[in-house]
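Removed: one protein chain of the complex. Kept in place: all other protein chains.
== chain A ==
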Amino acid sequence: MARMKFLCDSDRCIECNACVTACKNEHEVPWGINRRRVVTINDGKPGERSISMACMHCTDAPCAAVCPVSCFYTTADAIVLHDKDLCIGCGYCFYACPFGAPQYPRVGNFGGRGKMDKCTYCAGGPQQDNSPAEYLQYGSNRIAEGKLPLCAEMCSTKALLAGDGDIIASIYQERVQRRGYGSGAWGWRTAYKEVLPA
């Protein structure tokens, strides 16, 4: 089985936000929740670069480790998913997540947290694959259809890569070698305890 990862080549990202839009549209993500976002660091200064960020599907995921109700699970493709029927919306995964991936619809008392929502790597949830119940809770399940996450699939500059970690790392390193520069794989040290030579 593959070890699925995301890699954003920040030397290619043009901050078009198509990945954000594609994700919201594909999964009909509720208003106010962005499973993916594009962050521009050093905005307007030398060294400005944009990075598309979502759940990184960490190795030994912190969210899963701190969840009080143990609602997370990891698929055979190393995708970190959670069961919304078990989630109680406590917010712990958000405190632990290095990438700010978990988000909560504001429901109930005092605008408190509803059940957590995050990037599923287009792999749905524990419900029957591509069932209406799964779509309602988690969005579409492209992985079950043999497709990769839509955000990366429709990235216009192919900055955002999704797929098996070894394959996307080799694609990235080939690019770095050819063009002579690169700033490395954002989040990989934190998520996978792994560093790509830039």
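Everything below uses one rule, namely that a residue touches a chain if its C-beta (ideal position, glycine included) is under 8 Å from a C-beta of that chain, and two chains touch if they have at least 3 such contacts; residues count from 1.
One rule holds for everything that comes next: contacts and distances are computed from a predicted model.
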Protein name as given in UniProt for the chain not displayed, "Peptide ABC transporter substrate-binding protein", "Iron complex transport system permease protein", "FtsW/RodA/SpoVE family cell cycle protein" or "Formate dehydrogenase subunit gamma": "Formate dehydrogenase subunit gamma"
Contacting the left-out chain in the complete assembly, out of A:C97, A:I143 or A:L161: A:C97
Contact residue for the chain not shown (choose from A:R49, A:K118 or A:R142): A:R49
Residue ranges of chain A at the interface with the undisplayed chain: 10, 15, 17, 20, 32, 34, 37-43, 47, 49-51, 53, 62, 65-71, 83, 85-92, 94-100, 104, 108-113, 179-190, 195-196, 198
